[in-house]
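This view holds just a subset of the chains, kept in their places.
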């Protein structure tokens, strides 16, 4: 058990040491996961909203496929992107394999279904009145839909935090397409795997703690953002 | 307890000329990375030649399929039969021996199969199978796994049963599991020495010729993939079989474990 | 006088049940037209079809001189000339200001003018003090007043009011009626009003239609309807008068 205590200690020491390599790894982790989150959000929120609101043949099927893809194993996502970006793959010429861009692409494959699926759910639970009120006040369709998204923001922020959690914690995909190259594609999670493989449990824990602290800070920022835009943060009173 | 992280050597003075394509991708087995060997020797290569090496550490099988698809420029692997096949199929060129280390069978101090101290691998595993003592197999078609299978073949045994655990993992992880399960396993000396401080398993059988483990370096075929960095691969091969590098390899691990982890054998 | 809404044989069903079957209805520009009828008789449904919120199943619908084709561009153009106070007075999350300014923002009104118009509208409804309050915390009557202010702020050509004073106290209610009359006369705003308050109908509406199980069973000048109803059901319904 002292390994865990030692892991905490090591985590703190690691942070205090300001080891340039660790800083670089941390920044790359951030860069990859946040880029992937951004792309997933930019694609996923509109897609989810569209699927929630537009009734067309095959809509249910697509929604179910998106829900299913929430269960896409990271290794599989990694493998698919690997095959596509590999020299023999259709996009081999782009020479993206083992670069941070490849890692972002693979993570978007994981993040997009999450954001789209959860956003769709959040929008679906909104009420017809919101849309009606908006268009009767002269809003264009687009603005009315944006208003529905605004009303659904709790659920959409939940979608983003969930996706961030998954992306920053994920190792299968980034390992596969990034290759865990020191100084280039090594991120926090692949470092953890490497350290456990080398039997350095407490260092692995230490890096894990850094990752969790990072996640905590980002979550706080996202939630702050949410708070800032809406003052009346009511909860149900249980009396 | 904690293994020192080998600091990358800073080469002072003369700067090497930057090659045309300085990016070189090396696909290798996890053992060369996990043992720390690459961290020690690669900085010398980069300083001398100006190449930047990107190390992808995977199983021997995956490393070779990466070579096959042109996603790596040069391979450092240990799986002799597969390597020859690889060359024969035209995926690679310029194979050279680099070094070897050896395997040993490790197991719990209690030694339920009673094999401790021997140097006959076949006899040892026969005893393990007869006493149905826990045995862990890498089970991942890695060089180590293939070696293990060849020993079973030599013993004429088809291992199966509750005692035989095929875990499908890398060496470091298998070592960890064997320690937890207090079972026997076949392990390469480099990984064993690098991690033995963490675990309680003891060497049981070593020194059998069957347990010899050669590493080879192969350049990926430039004819198949004109856009790979063949020039860099050649430089890497020349460097790793050079006398100076071979000496570096021979030194590696001596200060920490009192013995070399890899024995250089380039001709 | 121009006819702003012209409906013929408009039907609407939910599942098996036909909830609306309006043979003929015309609403003239500048009028205050009242829809009366028991609960569930289809008043809200009819209003939603006229305001282009719910597509009709069958029949022919003409709005502001155009045959409705339900194309987004047409809907937007027509709706920009309308405003509505719904029965449930949905409020967007945000302040009262945010809600009342919504329609003006949608029309890209300059910010200065928005502020002025919001203040004006709220003042008319006696709700200026609440300008920064979160809209969802308002009392029932306050919510309705804000909904009215929100509809008025866009200065619509047609105003749909679905029981707009149902939760409002009598004296405010009278004031609001005054204001409705005022905009009807001053700006010739056409108003379609649903109410259960017969007095309100008589005070405000020139024309009244009475719905009964989806059918318009009586139609005419309000005065006539109350003094001399034709249909026995109308007579029975209006006897519920208090």
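Read from first to last, the chains carry the letters A, B and C; within each, the first residue is number 1.
In this section, a contact is a pair of C-beta atoms (placed from the backbone, for glycine too) under 8 Å apart; a residue touches a chain by one contact, two chains touch by 3 or more.
Keep in mind it's a predicted model, so treat the numbers as computed, not measured.
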Full-complex stoichiometry, written in the displayed chain labels: A x2, B x1, C x2
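As a working rule, only the chains that are shown with their structure count from here on.
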Most centrally placed chain, judged by C-alpha centres: A
Farthest-lying chain, centroid of Cα atoms versus that of chain C: B
Euclidean distance of C-alpha centroids - chain B vs chain C, Å: 81
Computed distance of Cα centres, chain B from chain A, in Å: 35
For chain A, residues contacting two or more additional chains: none
Set of chain B residues in contact with two or more other chains: none
Touching residues (chain side chain A, partner chain C) in the complex: 127, 129-130, 132-141, 143, 147, 150-151, 230-232, 234
For the chain A and chain B complex, residues of the former touching the latter: 86-88, 92, 97-98, 179-182, 184, 194, 196-203
Interface residues, chain B side, partner chain A - complex: 2-3, 25, 30, 33-34, 36, 54-57, 69-71, 170, 172-173, 175-176, 194-195, 198-199, 225, 227-228
